[in-house]
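Quick one: this structure, given as structure tokens, is what I'll be asking you about.
Only one protein chain is missing from this complex, and each of the others stays in its spot.
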Amino acid sequence: MQLNKFYYRTTKKGNVIKVVNEIYLRDDIPCGHEQCEICLSKYKERTNSEDRAISSGEISSMSANQIYILDTNVILHQIDLLEDPSLKNIVILSTVLNEVKSQNRSIYNRIKEVIKDISRQFYVYANEYSQYTSITRENGESPNDRNDRAIRIATDWYRSHLHKYQVKVFLITNDKDNLLKSKSLGIDGKTIQELVFELSSENPSLVDKLSDPNEDHSGELEDSKSKIQYAEHRPMNILTEDIKNGKVYQGIIRINMNNYKEGNVQCHSIEKDILVQGLENLNRSVDGDVVAVELLPEIEWQAPSTVILLENDGVEEDDDAVVKDSLVSKKQPTGKIVGIVKRNWKPYCGAVDFRGDATSQGLHFLTFVPIDKRIPRIRIKSRQVSNIVGKRIVVAIDQWDRNSKFPTGHFVKDLGPLGDKETESKVLLLQFDIPHHPFGASVMKCLPKPDIMDRVTPSDMVGRKDLRKECVFSVDPPGCTDIDDALHIKQIGNGLFEVGVHIADVSHFVLEGTAIDDEAKSRSTSVYLVDRRIDMLPGELSGNLCSLMSNVDRFSFSCIWKITDQGEVVDVEYTKSIIRSVASLTYEQAQIRIDDKTQNDQVSTNLRHLNRLAKVLRKQRMDRGALSLASPQVKFKTEEHGGDPSDVEIYQLRETNAMIEEFMLLANIWVAKKIHKHFPGCALLRRHPTPKKSGFDLLTQLIENKGFKFSTASSKELAESLDGCVLENDSYFNTLCRIMTTRCMSPAVYFSSGSLPYEDFRHYGLATDIYTHFTSPIRRYPDIIVHRLLANAIGMQSVSLNLENKTITLMSENMNFRHKMAQYAGRGSTQLHTLIFFKGKKCLEDAYIIRVKANAFVVLVPRYGFEGTVYLSDGHNQVSSFNYNHDNQTLSNGSHTFSVFDKIKVEIYVDDSIAHDQKLKINCIEPNIKDMLLISNTTPSQVDGITPTQNIQKLIKSKQEKVRKLTDHTEQTKKKIKTTK
Amino acid sequence: MEAFQKIHPLEFYRKFLQRSVRPDGRSLNDIRKTSISTGAITTACGSSFVKIGNTSVICGIRSEVGIPSFENTDQQTNIFVNLELGPICSNIYSSTKPSEQAMSLSSKLNSLVKRLDIPKEDFYFDQEGKVLWYLYVDIYCLDYDGNIMDASILALISSLKNVKLPRGIIENTNEYYKDTEQLRSLQINHYLFPLSFSIIEDFILSDPSNQEEQLSTSNLTITLNENFEICLLSYSGIKPISETILQESFEKLKNRIEYLKSLIDSAQEH
């Protein structure tokens, strides 16, 4: 039986066309209930086992004698509730699933995850394709009404279909009209609230997860004491109109990391970001929302604040206490938010701030403090205070009313006790959206047998070079189990060396399009936390079959050069190979072998050859202008595996590290050349954009203040300048300069060669025209793609379908995102361990000032490799007695001036006064700020020899001056805006 | 007998006609079996399939929106008719050059459309008529066995009655949003009832077949609406037509009108 569905739609060209789709209605779609054999036998009869395998054969079926059919609004509003495993036996109609998909992508993805989980017994019934339940829209019926009717019809069918098995069917909907209409059909309808209250006797936590978007919040208002009243959001249709007319601008709001009362809106139509200051102007927008912003008159434009707000202290704080110091930095277009185009609310990790009796029963209103400082506090209700106080929990925002200072939300998930290492690590993974679930069964199915390398078949060897006779070895950090690179070198006469870099042949096992490939693609990288590693590939591959361990046969992808002893490459060969490593060395062991002249075995001599060659290559690279940068990396020592950190050590770099790095760079560059030659339009490469000169302005000035010449005209000059920055009495100064230079540059990114002109391929830091990642396929997905590209280029693998500029570009976007998140998580983990390390300790350490703000400065503690903020006031809204000089980045109070690069002594301890937000406190001990503050507080009138009134007058005067200057400036910006429009 | 028909077709016909019968068994006034169906082409916004004896035509209407030019709005038409006589329907037509017959028939059909008095408002895309629907009617002959005119006119009127259009709204210029909840039909106030004749010597043959058309000296097509008003009268031939013949022909068509009306109406019911 078939049926035509048609509708009209508007094309891009503005034509209205008729779309006709043919639909086949089936009678063999199973109802999904275990007891119903009629459906099952019909289904088995019509499909062969092969097809059932396609439809994954792992579809949940329902078993209970009460099943629930959900309406769309229930899924859209109650997704957190639905993720609770105690809800089972639910039918999701395809009508509903499509509606969810079109309305909210992320909820759609979440409900799909739930459906995939067999234990949850969520069944998708394709009601639109069933001849029993399919309907066509009647003339005059709105699509919404039609879908509601489809849901009712399907429910009715289920009811009569399962009647003979005594299975009761309920329609769960919060749509009153739908409920009423279904009752008249004789369907048992319920609201989700009714259902949850029924189930809550067994599972009280369900109630908390219930989201109540329609509930009246007037009762709560009185608690919150705040009289804040936000402006009304303009409705969507007016917004679209206004955006089109250019009255308002659309963009994504990014709240300032250091100041939650300030945000920037990035718009396409305006060159500069639009600044939004103050909660009222932010008007209930949350970081990441797509907002509509209206510009304020230019006279009201502000400069971004340079203040670090101490604490997101919400209720107690005075409203709009935005500390303004617009005198010092440039004003920028400022606006207020008039509407929200699209919310981007996510579940947020955090804890509740609760100071009452945690054992009390009954309903409580709690304030939830997210970890992410950019997110406002969220008000939640709970009946189980004792269960969530002192815990890390996840909360989702439901809504934000005009007259409520903070949004309201509901409890989603409990992650574990506060401050617990396990819990906090989990929080990090959630916060940075790192996929860390165990590998699924479908992924594990893709794994080869563990003994596959013992039974290498001739078909595996096709096109593979047998290099098992070569003296191949690997050098890695101690304890490394996923060895993805190994080397060999031999002299071949005429002053030539043959050097081979052998990389684990991961793409041999991870075939494109398989479940394991999809999983790796979505993870994109292994994530290294201090105490754990989240693998990109299952351990069997990463730690065994792919790992190039010694004395076993392993598949590899080799890049073999013939190099003169002057480091000149005369020939290169790319080939798949099989190798047998003779030794897995650590950097330390290798270094000892090189240094110990008595060792003259083959491995040691080869190491020396490699080392010498590496030095030549390195020199060439440096001459081209490669930068050697630094990061304040440290390593935690733990007493036992998984234990708390007991000490910190600076990551020690040996000559051998540089040696291995040099050959890896060489391999990456040569592979990049090769794949770009064969796939000029879709090679996956890595570029490091040449930094903008303006980015270095401040640093240049600061370093030049120190008396050094600092040129950033080219990477070569920069490298030379950096080499020159050496202070006799302070060996760390040079490292500091390098660290700060790194921060002035944007990070390197993956991209597809088809999306940029060749000039932009350049890797600035490495000073090479073309670069890619080839050498770590076990822990990076881009390398796997590059391996596939290279295999295609040498004719080993057939060309894959997905090799297009578009797909590679998309892929690289995801890789860049995952890479960034992995770094954030790594840093977060270090911070967490630092916190744990300092618990109960109080240390005195040297520190360097790296940034100065109006009321604080940021210091770096080299010993522990972390940075923190030293506040000049202690949080009680004291007016700082220090004068802030933005241009020179100094803070001074006459007797002492703090400026960047100053070395100071700090005291470090953990402030655990607030249970839900423990953090490291850093106080400046030498020079002692407290004393200075004390002095300055007692004699506030004598700052810089000017009396307060004079000070104010001076302020006003300069402000007027500034305004005058800025009107000129803004006139120009205005013109600019106009022209860019 | 077949040989006789091939070699002396006119003589062959004369022998029949003198006995007031045609070679296919019809009397001079008999009309071949006529059938109309609509809605077969789902991609079109209106369609019909008409069969008169072995002659069959298919007609589809495509709709497009466009901004009207405001000069002489009264003269403007929103419906464009095109008739296609391709090689598929008969070996006498070639695909490379459009036949003159098809072109002259197309222009007749275009003028007929104006007789339908479809209100201007029915073509409004939005409420005010800033943007209008334009309908392109394409008629393809699938099998040619004479009297393409009657088949085309019936196909045209049936498919126009079958048209369903959505109404929409306009936002800014050039951006149309459709509001598909209600599809509407065109308000067609009149019918078109055609009948063609071929005149072979002194015999007047209703609904001529292909061969009859070829032998004829003159051809006559009359189209009336339900009020017996003449919508189209076309005569071509070597002899002037007499008043009586014309009068007789009108009577023949008038007798047929009820039947054609029921055919057109019942085709819409599905």
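Residue numbering begins at 1 within each chain, and the chains themselves are lettered A and B in the order written.
We take it that a contact is a pair of C-beta atoms (placed from the backbone, for glycine too) under 8 Å apart; a residue touches a chain by one contact, two chains touch by 3 or more.
Following the convention adopted for this analysis, contacts and distances are computed from a predicted model.
Q: Looking at what's absent rather than what's present, what does UniProt name the missing chain, "Exosome complex exonuclease rrp41", "DNA replication complex GINS protein PSF1", "Elongator complex protein 6" or "DNA topoisomerase (ATP-hydrolyzing)"?
A: Spelling it out: the chain absent from the display is recorded in UniProt as "Exosome complex exonuclease rrp41".
Q: Can you say which of A:Asp401, A:Glu512, A:Asp730 or A:Asp769 touches the chain missing from this structure?
A: The single option touching the absent chain is A:Glu512.
Q: Using the touch definition from the top, which of B:Asp30, B:Asp143, B:Glu226 or B:Glu248 touches the missing chain?
A: B:Asp143
Q: From the list A:Glu22, A:Asp177, A:Asp760 or A:Asp911, pick the residue that touches the absent chain.
A: A:Glu22
Q: Just the residue numbers, please: which parts of chain B touch the chain that's not shown?
A: Residues of chain B in contact with the hidden chain: 40-44, 47, 54, 56, 58, 60-62, 64, 82, 86-91, 95-96, 136, 138, 140, 142-145, 210.
Q: I need the residue numbers on chain A that touch the omitted chain, in ascending order.
A: 2, 4, 11, 15, 17-26, 29, 47, 51-52, 54-56, 59, 94, 101-102, 105, 112, 115-116, 124, 126, 128-129, 512-513, 798-801, 803
In the analysis below, only the chains that are shown with their structure count from here on.
Q: Would you pull the chain A residues touching chain B in the complex into a rising list?
A: For chain A paired with chain B, touching residues are 4, 6-10, 14-16, 18, 20, 139-142, 244.
Q: State the interface residues of chain B toward chain A in the complex, per the touch definition above.
A: Spelled out, the residues of chain B in touch with chain A are 42-45, 63-65, 125, 166, 168, 172, 174-178, 180-183.
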